[in-house]
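Excluded from the complex is one protein chain; the other protein chains are retained at their positions.
Chain naming follows the written order as A and B, and within any one chain the residues start at number 1.
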Amino acid sequence: MAEAAIELIGINKSFGAVRANRDINLEIAPGTIHGIIGENGAGKSTLMSILYGFYQADSGEIRVGGKPTAIRTPNDAIAVGIGMVHQHFMLVENFSVLENIILGAEGEALLNTSISKARSELRRLEREYGLEVDPDAVIEELPVGLQQRVEILKALYRGAEILILDEPTGVLTPAEADHLFRILQQLKEQGKTVVLITHKLREIMAITDTVSVMRQGTMVATRKTNETTVEELAELMVGRRVLLRVEKGEAQPGGVKLSVKNLTVKDSRGVTMVDNVSFDVRAGEIVGIAGVAGNGQSELIEAIAGTRRAVSGTVTLDGQPIDVTGIADPGELRDRGLAHVPEDRHHVGLVLAFEENENSILGYHDKPEYLNGPFLNIEAIRNDAREKIQKYDIRPNDCRLKTANFSGGNQQKIVLAREIEQDPGVLIVGQPTRGVDVGAIEFIHKRLIAMRDQGKAVLLISVELDEIRSLSDCILVMFAGRVVGERGPDAGEGELGLLMAGVESKEAAE
Amino acid sequence: MSTPYAKLPRWADYGLIPIINLAVAFFVAGLVVMLVGENPLRAAEILVQGAFGNGQNIAYTLFYATNFIFTGLAVAVAFHCGLFNIGGEGQAYIAGLGVALVCLAFDSVLPWWATFPLAILASAAVGALWALIPAYLLAKRGSHIVITTIMFNFIAASAMVYLLVDVLKPAGSMAPQTRDFLPGAQLPKLGWLLEMFGMTVRSAPLNISFLLALVMAFLVWVLIWRTKLGYEMRTYGFSPKAARYAGISEARIIIITMMVSGALAGMMALNPIMGDQHRVQLDFVTGAGFVGIAVALMGRSHPAGIVPAAILFGVLYQGGAELAFDMPAISRDMIVIIQGLVILFAGALEHMFRPAIQTLFASVSPGSVGVTVVKGEGA
Partner (left out) sequence: MELIDVLVQLVGATIRVSVPLLLACLAGLFSERAGIFDIGLEGKMLAGAFAGASAAAVTGSAWIGLAAAILTAVCFGLVHGFASITHRGNQIVSGVAINFIAAGSTIILGQAWFQQGGRTPSLSGDARFQAITLPGADAVHDVPVIGPIYAEVISGHSLLVYVAFLMVPFTWWVLFRTRFGLRLRAVGENPAAVDTAGISVTWLRYRAVLCTGVLTGIAGAYLSVAQNAGFVKDMTAGKGFIALAALIFAKWKPVPAMFACLLFGFLEAASIRFQGMPWPFIGKVPVQLMQALPYILTVILLAGFIGKAIPPRAGGVPYVKER
């Protein structure tokens, strides 16, 4: 067997207390397409950034073509023939295609010759791999698929023999993705090695020769693609996590509290993130939305909660419309009994520089009980905060402490206490246990169940499938902005995993 | 970038680091003094003597400090909302117009205690309006507030020159200034306050706007930390996303904050106009609007820090004037250098010494400081 194109031995990388990669071993055969699959946060991108010299491993060895190689900067990686197509394109948007391609590989101090050289080289690459693109087009005027092609050309222009693609289809339409796969096949036939990072099982099955699965910073398995199944990979990816099952009784759903009809949301670039989504949440039930991160769940709850403007559709709260396409005011929605625990507690749900008690009124700071006319009623605010600290067992027990000094779990409890104690009719919760320690997870889950049992409507978004399964009375699966399936609370993990990965099945068709 | 940062105790964060930054600024200023061939320690001595040596000196020091309290508060209020109001100079200058109109209209009919409140309102209103335009352009059209407020400084300067030369100047006068105000627009001096302690103050212009400045410092503290509006300003200043989540209107909070800031800068005009010169003349602001930036940075945007910082700059102004007598090589422009150095070290290079100090703390008492992960964000 030929020498491995790339061999990673014992790679470790930590960011502060977070161990992003633990003791990773990986071997990639030359001339193959090697898939690396795993959930978000499994450490795939970190590993590839180490390979590309963007980060330094804390320990471990990289061998390229059998030779131990020190890769300290992207330059070192480029020099040994490694090219990378980043998830977020590293392109200068108001530059032409040619300018982007030569950036950093100009050769000479004057551009004239390097541009004409690049032009002819581009023509060759175009012929060889079917990578057509107008060299003089300006990047921001190109569709996303072509922008990605420019990224691939950039790598090839630098003589890449090994091409790493990080979540390349995240921004592509299915047709563009198919085109990309044909290009990757062609690259393989020309003897290039391709590393494909993705969380989509369909892509792995469609195109790779070998697949490695990562989970929570470790490499859990490597399989020949034609010797494995989607089910096996899904299980490896998600793992058998020990989850504290929450005791809960039968749900007793009442009337519809929150109703979403044909909601469509676009992001700032105009890409459709939520595509014609409809569902209802009743009093006394938890509706969970499962899905791999980036499939529109975030935009969905932001639109409902009034922090992001929707393009079209209607949302009603207790039968009254919310102006989601206009100026929905989160403050007004709170008055109407809609509470929102946002996904990003560091930048949205909390002001980390505030004292704990100041955060415990964020969004409710205009409630009369916290005010004396235009003044804050400091006494009332602090007493209220102390009560919540007791009730939610927030530690340390100090309402004057800066919020940044609380642990993730306690920060999340601050947000939950604030939102739940206002006694809302509807609670929207995004990633309630992300970055939260095990003890707090159980506490938070019990609180959410208690909300349900009090007859509140709860809409839960989480990328943790187990969390969705153990809490929800009704599970919706989102993929590419659409609700692709609705399941009961006893739906199997594998079945949901397939839906989340965008694998069509008969029942999955909406 | 995965160096673990030790978390510093509060006193180091709010006391030690600012003092180190300040010390470095003064050390470099000392080097400049040496460069012009004088002894920096002797200079410092004369400076302090000149600022505090006798009642008159103290009164002058506090007179200058009054200006800087107003402008420092103006900059600080905007900072709390994440805005950089570099236009205090222009807001104060144009507010002189408001003061002038009130004084010219009422000085012959009203006593000072009736004119003063009207003048306060007029100066605040004009300053606020001058800040309103850049604020509106930021809130509604996304114009960069730093650039627009700089431009408005120049526009204010041109407008005031025009008004003083062509409009407000009394007929038959050559000097570009208004007529002298009658006693109805002259603020009482505060000299008696110092004379109670047995000091002689003579004609120093310290006047009751100093007390107004202290009241404003207190009110700013109340506004920022004790009112709903201040809460909203701070929320927006720390995290516009959290503000949006909390239902705070971005346009409203920007516009209100800038108007408050402009009003505070505007009130600075009262001190030299009604308290000292008793007329409006060219360039009466003399850079106080910019000193406000240094004062706010040094005082960490807290009134309890701003008042001492303003007094320190008052010392530099008054002591610097005395220094120029004794050391001809050093004029009052030395203050401008110190001001720049303070802005550089307490502002732009604020965090230069932090990693070293954190390492020091971590090595001295590793148990006492928690080690947290810092990911390029100064929480």
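What we mean here is this: contacts are C-beta pairs under 8 Å (C-beta built on N, C-alpha and C of every residue); 3 or more make two chains touch, one makes a residue touch a chain.
On a predicted model such as this, the values are computed, not experimentally measured, just so you know.
Although one chain is not drawn, the whole complex shows that of B:48, B:101, B:137 or B:357 it is B:137 that touches it.
The chain that is not drawn here is touched, among residues B:19, B:109 or B:147, by B:147. Within the full complex, the residue among B:129, B:161, B:199 or B:219 touching the omitted chain is B:161.
Summary of contacts with the chain left out: across B:42, B:202, B:252 or B:351, the touching residue is B:351. On the side of subunit B, touch with the chain left out of the figure occurs at residues 1, 32, 35-37, 84, 86, 133, 137, 141-144, 146-148, 150-152, 154-155, 158-159, 161-162, 165-166, 290, 293-294, 297, 328-331, 333-341, 343-344, 347-352, 375-376. Within the entire complex, the positions of subunit A that touch the omitted partner chain are 15, 52, 54, 73-75, 78, 84, 86, 88, 90-95, 99-100, 102-106, 108-112, 114, 154.
The working rule: only the chains that are shown with their structure count from here on.
Work out the mean CA point of subunit A and of subunit B, and you get 46 Å between them. The part of subunit A that touches subunit B in the complex is made up of residues 14-18, 305-307, 329-334, 340, 342, 344, 347-354, 358, 362-363, 365-366, 371, 374-376, 378, 402, 404-405. Across the complex, subunit A is touched by residues 2, 4, 7, 222, 226-229, 231-232, 234-235, 238-239, 241-242, 244-248, 370, 372-375, 379 of subunit B.
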